[in-house]
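Note that one protein chain of the assembly has been removed; the remaining protein chains are unaltered in position.
Up next is chain A:
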Amino acid sequence: MTDLFSKFDALIAQREGLLATGVKDPFSLVMEEVKSPTVAVVNGKETILLGTYNYMGMTFDDDVIAAGKQALDEFGAGTTGSRVLNGTFQGHKECEDALKEFYGMDHAMVFSTGYQANLGIISTIAGKGDYIILDIDSHASIYDGCKMGDAEIVAFRHNDVEALEKRLKRLPADAGKLVVLEGVYSMLGDVAPLKEMIRVSKEAGAMILVDEAHSMGFIGENGRGVAEEQGVLDDVDFVIGTFSKSVGTVGGFCVSNHPKFEIMRLVCRPYVFTASLPPAVVACSAASIRKLMHNGNKRAHLWENSRNLHQGLRDLGFKLGTPDAQSAIIAVIMPDLEKGAMMWAALLENGLYVNLARPPATPAGMTLLRCSLCAEHSSEQVADILSRFERAGKAVGII
C-alpha cells in the first residue's frame, strides 16, 4: 500500500528539525483568554496582540456585541441552511443592505467566509475560454478560485503595470478577461498602483475584481479601500471583502454594480452549497459595518500607530517590507526561517504576539514577522511593542 501521507514527509522533517532546536511551535498557539482587541492571555501570560488583522478593534465594540446577543436570542444559534433555501434570515438582508450603503453599490452578496467569496466569484464568472490575469503574489483564495474554474490563468510580476499591460495585449481581443488585483497585499503590507492597473485593464476590455480585505474601514475617504483612495472605485466591477478583519467577525462578500449580478446567487457553488452565517454573526457584522462608516478619529489613530511602529522598527535597525507605512500591516523581514521562529518565540516570551509567515505563503521565499496594528492600540502600547522588539531582537542577534 502506498502511504498517501508520504508526500508530506519533507514538511514533517522540516517541522521536526525546527522544533528540535528548542523553539516553541509557532503554528499551534492557543489564546487562553481574550481580554480586548489588543490583549490576550497566552501560555498563562498577558500578551499584546499585534498580528490579528483586527484593524478597527470592533470585536469588543458594545453595539456590535449587543446586536449579536439580540440576534442570538431572537433568531437562534444557526440557520442550518443554504442562503438559497432556508438560510436567508432578516439579518442576512440587513447585512447586505449595510454593505450596499457602505460601498454605495447596487448589489451585495454575503458568503460564509472571505475565502469562499474569492473562490466563488472568481471560479464562477471566468469560464472556459476566458482569461484571468492576476498578480503573482495573489492570496491563496484567489489562486484556489482560479483552480476551481475553467479559465486560462495568466500571472504577471507583482505590482508591475507594464507586465500586466503587455500580457493583456497578447490575449485575443474578443476573449472574456478578468483582471484580479488586491488593494493591500497582506504579506508585505504594500499597496497596489490600482489607478494605472485599472486604466490599462479597461483599455484592454477587461473586467476588474479588487480584493480589498486589508483596506476596508480605514483606507479611502469612506473606508472603501485603495480603489477609493486612488479615485478609481467606479471602474472596479467587483469588490471582494471580508468580515474577519476590520469588521471583526467572520464572513466574506462581493459588492458590484453589474446589472445582472443577482444571478450569482443561483450559479455560484461556494455560495449555494454551504450553510449561511449564523444570525449573531450577520447581526454583529451589520452593526460593525454601519459604525465603520463614521469613525474618522479611529482611522487617524490607526494610521498614527502604523507610522510610529514603522519608524520605530526602522530606527531599531530592523529590515521592513515597505519603505514607508502603506497600510496597517508592517512586515519585518527575518534572515531565515530558523531565526524568524526564534525571534517569534522571543517576542512571545516578552508578551507580544505577531504572525510568523513563511514560504510558500510569502513572496521570494522570505520569512516574515507580520505585525498588524489596531485602532485600539494605545500610543503607550506601541512604545511598549517597540521596546519588546528591541529586547527580543538583541537576544536573538538580529539587531
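Definition applied: contacts are C-beta pairs under 8 Å (C-beta built on N, C-alpha and C of every residue); 3 or more make two chains touch, one makes a residue touch a chain; residues count from 1.
By definition in this document, contacts and distances are computed from a predicted model.
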item	value
Per UniProt record, name of the chain withheld from view ["Multiple sugar transport system substrate-binding protein", "Peptide ABC transporter", "NADH-quinone oxidoreductase subunit H" or "Acyl carrier protein"]	"Acyl carrier protein"
Selected from A:Lys166, A:His294 or A:Lys394 as touching the chain missing from the view	A:Lys166
Residue of A:Arg157, A:Arg269, A:His294 or A:Lys394 touching the missing chain in the full complex	A:Arg157
Of A:Gly76, A:Gly365 or A:Gly397, the residue in touch with the unshown chain	A:Gly365
Missing-chain contacts mapped onto chain A	131, 136, 146, 152-157, 163, 166-167, 170-171, 360, 363-365
